[in-house]
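Complex shown without one protein chain; remaining protein chains in place.
As written, the chain order gives the labels A, B and C, with residue 1 at the start of each chain.
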Amino acid sequence: MDDFLKMDKLSEECGVIGIHAPGVSGISHMLCFGLIALQHRGQESAGIAVLKNDKMQYYKEMGLVQEVFDNEILDRLPADIGIGHVRYSTTGDSYVSNAQPLVVRYKGGSIALAHNGNLVNAVEIRNRLEDEGSIFQTSIDSEVIANLIAKNYSLGMKEAVIESVKEIKGSYALTIVIDHMLIGVRDPNGLRPLSLAKLPEGGYVLASESCAHDVVGAEFVRDVEPGEIVIISDEGVESIFFAEGHKKAICAFEYVYFARPDSIIDGKSVYETRVESGRILAREYPVEADMVIAVPDSGIAAAIGYAEESGIPYNTGLIKNKYMGRTFIQPDQKSRELAVRLKLNVMKRNIEGKRLILIDDSIVRGTTSKRIINMLKAAGASEVHVRVSSPPVKHPCYFGIDTPNRQQLIGAIHTIDEICEMIGADSLAFLSDAGLKKSIDFKPCGLCTACFDGDYPMEVPEEANKFMFE
Amino acid sequence: MDDFLKMDKLSEECGVIGIHAPGVSGISHMLCFGLIALQHRGQESAGIAVLKNDKMQYYKEMGLVQEVFDNEILDRLPADIGIGHVRYSTTGDSYVSNAQPLVVRYKGGSIALAHNGNLVNAVEIRNRLEDEGSIFQTSIDSEVIANLIAKNYSLGMKEAVIESVKEIKGSYALTIVIDHMLIGVRDPNGLRPLSLAKLPEGGYVLASESCAHDVVGAEFVRDVEPGEIVIISDEGVESIFFAEGHKKAICAFEYVYFARPDSIIDGKSVYETRVESGRILAREYPVEADMVIAVPDSGIAAAIGYAEESGIPYNTGLIKNKYMGRTFIQPDQKSRELAVRLKLNVMKRNIEGKRLILIDDSIVRGTTSKRIINMLKAAGASEVHVRVSSPPVKHPCYFGIDTPNRQQLIGAIHTIDEICEMIGADSLAFLSDAGLKKSIDFKPCGLCTACFDGDYPMEVPEEANKFMFE
Amino acid sequence: MDDFLKMDKLSEECGVIGIHAPGVSGISHMLCFGLIALQHRGQESAGIAVLKNDKMQYYKEMGLVQEVFDNEILDRLPADIGIGHVRYSTTGDSYVSNAQPLVVRYKGGSIALAHNGNLVNAVEIRNRLEDEGSIFQTSIDSEVIANLIAKNYSLGMKEAVIESVKEIKGSYALTIVIDHMLIGVRDPNGLRPLSLAKLPEGGYVLASESCAHDVVGAEFVRDVEPGEIVIISDEGVESIFFAEGHKKAICAFEYVYFARPDSIIDGKSVYETRVESGRILAREYPVEADMVIAVPDSGIAAAIGYAEESGIPYNTGLIKNKYMGRTFIQPDQKSRELAVRLKLNVMKRNIEGKRLILIDDSIVRGTTSKRIINMLKAAGASEVHVRVSSPPVKHPCYFGIDTPNRQQLIGAIHTIDEICEMIGADSLAFLSDAGLKKSIDFKPCGLCTACFDGDYPMEVPEEANKFMFE
Partner (left out) sequence: MDDFLKMDKLSEECGVIGIHAPGVSGISHMLCFGLIALQHRGQESAGIAVLKNDKMQYYKEMGLVQEVFDNEILDRLPADIGIGHVRYSTTGDSYVSNAQPLVVRYKGGSIALAHNGNLVNAVEIRNRLEDEGSIFQTSIDSEVIANLIAKNYSLGMKEAVIESVKEIKGSYALTIVIDHMLIGVRDPNGLRPLSLAKLPEGGYVLASESCAHDVVGAEFVRDVEPGEIVIISDEGVESIFFAEGHKKAICAFEYVYFARPDSIIDGKSVYETRVESGRILAREYPVEADMVIAVPDSGIAAAIGYAEESGIPYNTGLIKNKYMGRTFIQPDQKSRELAVRLKLNVMKRNIEGKRLILIDDSIVRGTTSKRIINMLKAAGASEVHVRVSSPPVKHPCYFGIDTPNRQQLIGAIHTIDEICEMIGADSLAFLSDAGLKKSIDFKPCGLCTACFDGDYPMEVPEEANKFMFE
């Protein structure tokens, strides 16, 4: 647990990037900068794989991008094409062997893959491949995909990729280097984001979020579509649709919490959807108060929206210590209190004697909410009304988000009144399902909101499909 | 240079803490947590020294608090009394031998000292002590102070401390462990902050900023006064004034940039003074525009004040990557551009086509301002009016702030019009000296504003007194 | 290059160990201790894989055994059965992904393999497997073997192992954990050593050399025979011979240099064969002199034999600095001189004015011989007669020894007279091929002496079969 406060959030997943720019210098560095921009999507491991003159090389380690890479390492990784990955463990263990990209040798040469998402039929395919004598060295889904591509090799590379992704089910945004091509794939529901940009020096960038394009100075071209394979080669960009008729279902939590506010995903500014969710929340659950404050940083946009709509002034009520990194503190009861204090401090003068509206983007376990409210009341707040800019999380995610056991999902096992009492708030309200959808404003059914309403975009296993492989 | 963006700010100095709480468990951990809260004051080295049963132990290393300490190390440092220090090198080299606290053995036992500030007569005293045969092993001022106390030993400990601090000139907030006492000293002008708080379990805490009290759950008692020695022993707290008739001159930059916004220093909320500076700036230098944005994080409070006063809405225009730590990037021209992009991204949708007022807390070299304005204009801002919530920095600081050479102080060598053109702004204005004083609202002459107006609170050396000792 | 002096020796290969002792505590520690005893066989990486209650775990890293493991790591690896490996890179690159044991998941569960040796048909098998759609993640032969076993899975585990080893050619001593069994395999020629011992607490140990048995207190049972598979399960030890009619060809260099002198391999004490080679060398190439000295440590046993046979007293002429580890010195000409001096010093008083016989176990490149002779003469030796207790190395090894290019094999491109002049000796002689065989005293044809005489025990590829996989 690198950050105690995140315990009350859903865990991040992974981020992918890919660059195809033969002849452009510094591609490894650009991959690394892109990964720094995507760091919020995974802090467990980081890696890049690069191809230059038929030579595939890779480097991956446990740790943050800037802990894993330095100029010396990057200089030893010359590239015409490359991909990168930041990982937050969702399936598999925290071993470096599970770090991505996965690089394998097959009949036609080498493949490198980076995957954001989770396959719901990985075990099934794996069993089938094992029946045929395949061996597996990691516990990541990507190894299943690489095996499928290698098995389909004789079809030619494009066909092999198409056939392979047709077999897999679940969520996936993939970047692949194979046969001098950079390939991007997005699952038929578009559960995970992936977009395309163009480098000013020539060449293309694929990335989970547009903030990674910005950092390397690439100009946004378009989102990769659900069920689309984008093939980037020296001939340019080719598009193949391998799946049709699926409902678009981009993960709503990307907008609620995961994505960086400066990213634009499927045409929507993440920041704007958050402000809008705050505005709707203000209309749905108004309350008389003196001040709107946010749980920083993720609640700030919605708090600004709430303040704007309600006319109640926004102010800073809590300050985050930007030097409070991954903590060494043991997670006993007393030190959890402390972890919250180390991370957040109350702006006593601002909130003393005030009736507060505290905006949080989501409440998953409820563990920190109580401590924050305690701190605010101890510092003199007369009332604390909690407003959450997303509905209660009630259902597990099978598509790459690390949801806790149902027993730990406070929204699954308690009524809102119970939660309100448990966290010591004067009132509590969550954004409605309809409000959430409206804030992101997709066409009907364009969002996956399964964690809130249990309406999964595809059949899911009866039990969690996370397998252990040690 | 651990953080390129900081190049355009004045460098932090140091932070000190001290705890006297015999019998309370976990004092080393508390010192460490307090240092985490003070981490913004110095990131070069961290250390604590503790006394338990006549045994003085210490641990100090180069690095951030959380890199230097872990539970295992802290568990080996049992304490009844202790002090801690985070350092940003102002004098002396970046050797671990210059890390603090300084722990020495003298006739009466051991002394541990932690010092925030800079002595203007250190070289002079050092020369005198060397004439008498003393040797020096570090290049920090604290060694001079420790020598003075040891020389005055025969006077008794309190008298020795009093006599010693009477000899030194400059800025200093000291925490000292000596003879089973925790001693806090603040220089006669009160240039550096120091305040006292009380632990709920019993015992006292001294710290540079109140945010360190908050993190250990201590209740604020009062600021240590300029020219005051606070002696904390088993008998309680004793106060001695060793200097009178000096003008109060707390460093204005503590409010402008150094201190954490949630700290309260000499009775003033740092956050409130920043909001107020924004309000005054709006009155002094109004401009027609569509939106007020801030250079995060330090410009946000003033931007909120400017927006409030001007009626022009505040919005988020720039997003900071919270994972962008100490960078491995070589400081060539191209990578500086990149460093800014890695650290900050523009909220394109928010600012497109807008006339912006960009609030920054200070401009020292002007190096990043130009790049930020470029990014905003490239993202579609139609106008960028820069408003700085402090006056131009024109004079070196002799009291612990690492001001660059006059040649690099853009405010010292260029007119405001020239600067405006250099950074590519549509208009530029700095808060007036009077505005600054008013925003902090001290009694006349209560602030040191020498870096802005050259009005030093004491005689300063003709040349920089930083000496090298290698 | 971790040790410059070794540049003039053939490089080590690898060492393997395996323990089957369900219920005995501390198996991971024992594996680790065994690897420390085998450390001379490989210093690049170390690893162990253990099975307990159907759970296979492993830990491997670049570095020496004692750098890779500590008690904390070992305590987290509970074991009933386990294997270990120390590696000196012969094929494949120096990546941690090439470290062993290799652990894979296949249809029937998990397999762990450790391999000492080199397959001459690995590329061929690999190509065939890739044709069938297999992917490869490392560049080590062991992955080929694991794939074969997985492909043959349906035959039952024992049959699968038998069929798989029948397909591979080359040298191999394998330890394998599969299906709750510990399996040891030795290639049909017995090129690499492997022996079996019994733990006093119950259970069995397989290891490359008997010194590893000694360190864990196991009692030697017997050598594994060429072409034998030893299967250790809860039912005891089963033996299967999978290849017959091959000529026994244990690597002669194991006796000359690789193995530890205290090991007993195929019934011969390594130390005794070295002493005997010195005796034979004295008979083959006598010379009048005052003193016999050795290049420490590997030449000492032969020097004692030479002295004994010749009647010329043995004395210490060169002292090794036992703290001179892996050097940081750049390998330029001047620093090579220095590296020799850092590692070895002349016992001036002992050799001054003396006619010396200098015994070395082998000369591969001749690079250090010259420097040692220089040092001896500079210290006052009147004559230096070099006697080498093995024949000149003239041919590459295909069975796991890292022989340099023919161009660097001084024995392949120069006559003995030329070498004598190049290294500045007063006379030079190498043990004859017949002498070597006699010193080890195997039945006719029992040794592989291909590196000396080119007589390979099987067909070898025309070119080196080391493939790169990056």
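In this text, a contact is a pair of C-beta atoms (placed from the backbone, for glycine too) under 8 Å apart; a residue touches a chain by one contact, two chains touch by 3 or more.
What you see is a predicted model, and the numbers here were worked out from it, not measured in a lab.
Trainee: For the chain that does not appear here, which of the shown chains does it touch in the whole complex?
Mentor: Contacts of the unshown chain, counting the full complex: B, C.
Trainee: Out of C:Q39, C:S164 or C:T449, which residue would touch the omitted chain in the full complex?
Mentor: C:Q39
Trainee: Which candidate, C:N71, C:S239 or C:T415, sits in contact with the chain we can't see?
Mentor: C:N71
Trainee: Could you tell which one of C:C211, C:I229, C:I250 or C:I357 touches the chain left off the display?
Mentor: Touches the omitted chain: C:C211.
Trainee: Decide which residue listed in C:L77, C:I168, C:I231 or C:I264 touches the omitted chain of the complex.
Mentor: Result: among the candidates, C:I264 touches the missing chain.
Trainee: Which listed residue (B:S28, B:Q43 or B:Q57) would be found touching the missing chain in the intact complex?
Mentor: B:Q57
Trainee: Pick out the residues on subunit B that sit against the missing chain.
Mentor: Against the left-out chain, subunit B lists 55-57, 96-97, 102-107, 111, 127, 130-138, 146-147, 150-153, 469-470.
Trainee: Take the complete complex as the reference. Which residues in subunit C touch the chain that isn't displayed?
Mentor: On the side of subunit C, residues 33, 36-37, 39-40, 43, 64-66, 69-71, 211, 214-215, 217, 260-262, 264, 269, 271-272, 297, 300-301, 304, 315-316, 319, 321-330, 338, 341-342, 345-350 touch the unshown chain.
Convention: only the chains that are shown with their structure count from here on.
Trainee: Treat subunit A as absent and tell me which of the other chains still form joined groups.
Mentor: In the absence of subunit A, as far as touching goes, the chains form B | C.
Trainee: Just list the two chains that share the greatest number of C-beta contact pairs.
Mentor: Ranked by contacting C-beta pairs, first place goes to A-B.
Trainee: So the centre of each chain is just the mean of its C-alpha atoms; given that, what is the distance between subunit A and subunit C in Å?
Mentor: Computed from C-alpha means, the inter-chain centre distance equals 49 Å.
Trainee: Between subunit A and subunit B, what is the gap in Å from one C-alpha centre to the other?
Mentor: 36
Trainee: Per the centroid of Cα atoms for each chain, what is the distance between subunit B and subunit C, given in Å?
Mentor: Taking the average C-alpha coordinate of subunit B and of subunit C, the gap between them is 61 Å.
Trainee: Of all residues in subunit B, which are in touch with two or more distinct other chains?
Mentor: Residues of subunit B never touch two or more of the other chains.
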